[in-house]
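To start, the structure itself, in structure tokens.
Complex shown without one protein chain; remaining protein chains in place.
After this line comes chain A, so read on.
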Amino acid sequence: MTQVRDVRAYLRSRTHGPASAIDRYVTVFGLAMLAAVAGRPISGVLAALDAPVDPVRMGAGLALLAVAFTGFLAAARAAGPVLMSPADAAWLLLSPLDRRKLLGRSALVIGLVALVAGLLLGVGLLGVLGAPDQLVWRVLAALVLGVSATVGGAALAVLGQSSPAWQIWLSGAMAALLVLAVVAVSGRLRTVPAVAAHAPLAAVTAAVAGAVAVSWLLARRAWASLDRIPARDLVASSARAGYAADATVGLDLSTFTWIAEDNHWRSRTLVSRRRPGVAAPLAPAWADWLRVIRRPGRLAVVAATAPLPAVLVQAGGSPTASAVAVLGGALAVAATAVSGARRDAGNPALARLLGLGLRPALAARAVLPAVLGGVWATAALLMLPVDGTWWLFGPLAAPALAAGALRMARRRPVDHSLPVLETGGGAIPVGPLLWAGTGVDLALLGCLPAFAALTTPDAAPGSYLLAQAVTGVAVLLGYLWRARTSRS
């Protein structure tokens, strides 16, 4: 029978030449740069390990780690996680080749990603719990624990791809992590992290050994399950991988939004609803409201993220970090409700068919992101440990958030023809930079008074509130006025 490695060798011989000295130099230089960039924050964490850690900060930090780990598991499940390129799926998957060997490369990539994520989780764990004594051993234990957790989690996701029963285990693990996050931030089990931080080395070793054993068992089972992953799932995940690769190569990240949305609605059974009697410009905007109403799960997830800025503050985050979390989070929430504007900008055929003016249609489409972003920001501010009228920044920032989200949704794809700037800190591609900043710039401009007030929490908010009310509305009106001649 033909061996997978022979076929891979054939493909390699046709698609890649041998790695040149320049290729190796670029790889080593890239890794060295990464180490230099990541080294400073990590050395900062390590230097502060012997300082006593506040138990309240410990709980909040653990909660953030639990949420991050849940995000890792959710991302692994959404990605596949075992996947192959569309060409491999078309030419090699539905063939007599050994499927486990065929998927071995994908499994290796998953392992490497889990290793890196695990090391980061371990560093995070050290930052939260500290290392009051036996520094080297505690650092080692935290890193091994982190890697065991992510490798075990990734293995669980792979097993879930081959069997619905394992999917239930994966969902259970994610739910348990979220419960742990809630309990940790509530402060009910404040003594547990404190005890864990000062646990004797014997107990730490036992915990690490247990984690490694469970992780190893899961990884072995996942490897054995590779040839049981149904071809239909691999074909579907390979198509997603293809779109994702296109989006990454073209640096057009908005493609991900289109893929996610198309996949979601394609698999749903809908029942047509009667449209409420609203005036013409509001009618297309109703579609955005309908999308939100039809995704109550996403709305619940969005609502559940509102306490995160408060948790960040509890974990020791600076006022600037909390301001970025509140306003950035609210902008992200507003951006979940602008699909209609994104569609119209990407493919204006339907908008032309409807025959509506751009400005009234955009104004109607601004209402939903303003409501969602404003409500989320208000909820997040109410949970922050500040008194008084600070929550008013939420509704007052809403128009600016809507303008930023609409501008973000209507931005053009990345302009790769723009130059790459050579700076002392490295090359900066202008096209992707401008793309990433489009929308955020407008939101920041419109939320500047709120941002200034939140980063100086000792100041009286009165004048800032007034300024925010004016700039928020002005930015939205200005954006709508400019939208006549400009796409973004």
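In this text, a contact is a pair of C-beta atoms (placed from the backbone, for glycine too) under 8 Å apart; a residue touches a chain by one contact, two chains touch by 3 or more; residues count from 1.
The rule is simple: contacts and distances are computed from a predicted model.
Engineer: One chain isn't displayed here; going by UniProt, is it "Heme ABC exporter, ATP-binding protein CcmA", "Transcriptional regulator PadR-like family protein", "Aspartate carbamoyltransferase" or "sulfate adenylyltransferase"?
Structural biologist: Not shown, but named in UniProt as "Heme ABC exporter, ATP-binding protein CcmA".
Engineer: Which candidate, A:T15, A:T191, A:S272 or A:S417, sits in contact with the chain we can't see?
Structural biologist: From the options A:T15, A:T191, A:S272 or A:S417, the contact with the absent chain belongs to A:T15.
Engineer: Tell me which residue among A:L97, A:A142 or A:L159 touches the hidden chain in the full complex.
Structural biologist: Only one of A:L97, A:A142 or A:L159 touches the chain omitted from view, namely A:L97.
Engineer: For the chain left off this view, which of A:V235, A:V324, A:L358 or A:L418 is in contact with it?
Structural biologist: Spelled out, the listed residue whose C-beta touches the missing chain is A:V235.
Engineer: Could you please point out the chain A residues that touch the chain left off the display?
Structural biologist: Touch with the absent chain occurs at residues 1-2, 6-7, 10-11, 14-15, 85-87, 89-99, 227, 230-232, 235, 238, 242, 266-269.
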